[in-house]
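One chain of protein is taken out of this complex; the other chains stay put.
Showing subunit A:
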Amino acid sequence: MATFDPSTVSAVERDREKYRKKESLKSVITSLVSAIVLVAVIATALHNSPGWERVKFTFFNWDIFVQSLPAVGRGLLLNIQVLFFAVIGVAILGTLLALLRTSRSAIMLPLRWIAAAYTTIMRGIPILVVLYLIGFGVPGLVTNRISPVLLGTVAVILSYSAYIAEVLRAGFNDVHPSQRAAARSLGLTNLQTIRMIVIPQALRKVAPALMNDFISMQKDVGLISTLGAVDAIRSAQIMQANTYNFTPYITASVAFICMSVPFILLNDWYAARLRKRELNGGIV
């Protein structure tokens, strides 16, 4: 195979390259200028509004921000733990529900109905109500005390499994029937087909949607604070009650944003890669 040596190109190509470089420099400068102008406009508008000093003191107080960091950070560790177990729980329960929803055998009919009812009802209830039902309802059934962290985790799992199950179901249905046919024709059993052919392809298709739900779940684990678990949000609330200043909530928000940024970047990168791969296969 002949090789291409970029140093031997004609004057025409060198001129085109020069023009393209100039154009891309121009667009970089344009975007920088427009970004600076936008930031300047917003900053001026805030500074000139009459109540800015008060709002700044109540919400964006640097001293309180620094002061609240250790407590909020300790709380965030609890959120991360809850998130870790919730992800595992959601993955298992969500997959199970999705498989039930897509199963076609007659014996599964009642379970299919239950799964359908579950996802319908759970997606309809506000997550806060689920938290109250599990967090305050379940301890009412039994006499001994149950940790609010455990109950909160269970509530998050129950709620998010319904969403994830529906995303996965869409993914399973999106795998072309010919793929199942090909797997079955090789002699794979139904379960093998699901495990080795359907699930891997389905996950690839819905990965961006799953990531999106994961990022959303990341901040919703903060809701376990309503049950009394001392997480990042609860720590912020305690400080707010002591100082009459809302900055600790901002601290907690910054912490949650920092936690989600890597996953958002990962999601964008993965979605871009998927699209590129699809485009490569699409145009012949």
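Criterion: a contact is a pair of C-beta atoms (placed from the backbone, for glycine too) under 8 Å apart; a residue touches a chain by one contact, two chains touch by 3 or more; residues count from 1.
Quick note on the criterion: contacts and distances are computed from a predicted model.
Q: What name does the UniProt record list for the absent chain among "Amino acid ABC transporter ATP-binding protein", "Xylose isomerase-like TIM barrel domain-containing protein", "Phosphoribosylformylglycinamidine synthase subunit PurL" or "Myo-inosose-2 dehydratase"?
A: Options "Amino acid ABC transporter ATP-binding protein", "Xylose isomerase-like TIM barrel domain-containing protein", "Phosphoribosylformylglycinamidine synthase subunit PurL" or "Myo-inosose-2 dehydratase" considered; the missing chain's recorded name is "Amino acid ABC transporter ATP-binding protein".
Q: Kindly state which of the options A:E23, A:E53, A:D174 or A:D268 is in contact with the chain not pictured.
A: Residue touching the chain left out of view: A:E23.
Q: Can you work out which residue in A:V9, A:L109, A:A182 or A:A272 touches the chain that's missing from view?
A: A:V9
Q: Touching the missing chain, which residues of subunit A?
A: 1-6, 9-10, 12-13, 16, 19-20, 23, 283-284
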